[in-house]
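What you see is the complex with one protein chain gone and the rest in place.
Presenting chain A:
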Amino acid sequence: MSSEKVLNFMGARLPATALSVIMLVVAIGALAMNGLKLGLDFTGGAQVEVSFSEPADIPEIRGILNNQGLTNPVAVLFGSDTEVLIRTQGAMSDGGEQALRSRLQPLGASLEAVNRAPRDSGTFTQELVFSGADRSALKAGDVLPERFFGSVEYNTSGDNVSALVENSLDTAYTAELLEVLEAETGSQVELRRSEYVGPQIGAELRDEGGLGMLVALAVVMLYVAARFQFKFSVGAVLALIHDVIIVVGFFALFRIDFDLTVLAAVLAVIGYSLNDTIVVYDRIRENFRRMRKGSPAEVINTSLTQTLERTCITSLTTLLVLIMLFVFGGELISGFAIALIVGVMVGTYSSIYVSANTLMWMHISKEDLMPPEKEGAEVDEMP
């Protein structure tokens, strides 16, 4: 690349603007139609990751889960063909209740309530109240198998029998589910991890995530306005919004799980894209002050050409490590890597065609950038 030759970036302003608009429309459309497939962190619910000794048959596992009384159970392969992630919208205890009912039915009994164990009940965690059967019938029917519930203590109160159980319904049911999967698939099953997030936590994280993004944008706008000029801060923030919408839209379009680590990645995209934009702006400011003649478009083109090498190489090295992270980092980190890969590409593009372009739309001029000269001038005039 020769320093003489200036690439006419701004000549492609209109097509680029059109491209941005198309990408934004697709992203927003995907968000509106598909919605964001929020991960467990945000929706609340329960999930378990299990590994099978043999390649897992997902349709078969789905079939098993659908008979379990879980709320919208989902089973997907996670990383390899023996790892399966099972998720349910509600708590694991939903499945536990259904399993209990199916064992109670032959006895003509029913589950009345699930309470916390009273305070002075030692190591018991929950109290299950049954009606329609006495304790010996419940024991004989093996309604609360010890291998799931731990030790159980029955008490009769009026017509109801209450049972204090050592393991709560969700813990007991997780163990039961593994056994069911083992029995029906004929493969050995090992629990890799289990997670439960209460619905209120999910909602709070959603709010905090959104708030964090807004705060980040506001602080960036202030910083850029202070370091550069108001028009620059509008450009920077527009570029960031552009990037965030496209990355989030990408996740909606391809229905990739959006969880807490992806949110972190999106915020990191804000950091990266801003980094790019600032470097470009720095050059534009410098050139506006240095180049005596030349229209704004020429100044911007020169600046973009001068920073192009750096922009490309930094994007390249960053993409290199991100692709390695995507390839080798495992399933837990893949969403994070995808968000950043998309974000770095879009961020590189937006530092040219959104941030710099906005300056054109806002009619940036030399006067906007002249350093305040008052003090300097006064000093000069002094005898």
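Simple rule for what comes next: a residue touches a chain if its C-beta (ideal position, glycine included) is under 8 Å from a C-beta of that chain, and two chains touch if they have at least 3 such contacts; residues count from 1.
Here is the rule we use: contacts and distances are computed from a predicted model.
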Not counting the visible chains, the remaining one has a UniProt entry; which protein name from "Heme exporter protein B", "Cytochrome c oxidase subunit 1", "Protein translocase subunit SecD" or "Periplasmic dipeptide transport protein" does it give?
"Protein translocase subunit SecD"
Given A:168, A:185, A:301 or A:358, the one touching the chain that is not displayed:
A:168
In the whole complex, of A:251, A:272 or A:288, the residue touching the missing chain would be A:272
From A:144, A:161 or A:197, residue that would touch the chain that is not displayed
A:197
Touching the hidden chain, out of A:43, A:88 or A:306, is A:306
Contact residues on chain A toward the hidden chain run 2-3, 49, 116, 119-123, 125, 150-151, 166-168, 171, 190-198, 200-201, 205, 208-209, 211-212, 215-216, 219-220, 223-224, 227, 260-261, 263-264, 267-268, 270-272, 274-276, 278-279, 282-283, 286, 306-307, 309-310, 313-314, 316-322, 324-325, 327-330, 332-333, 336-337, 340
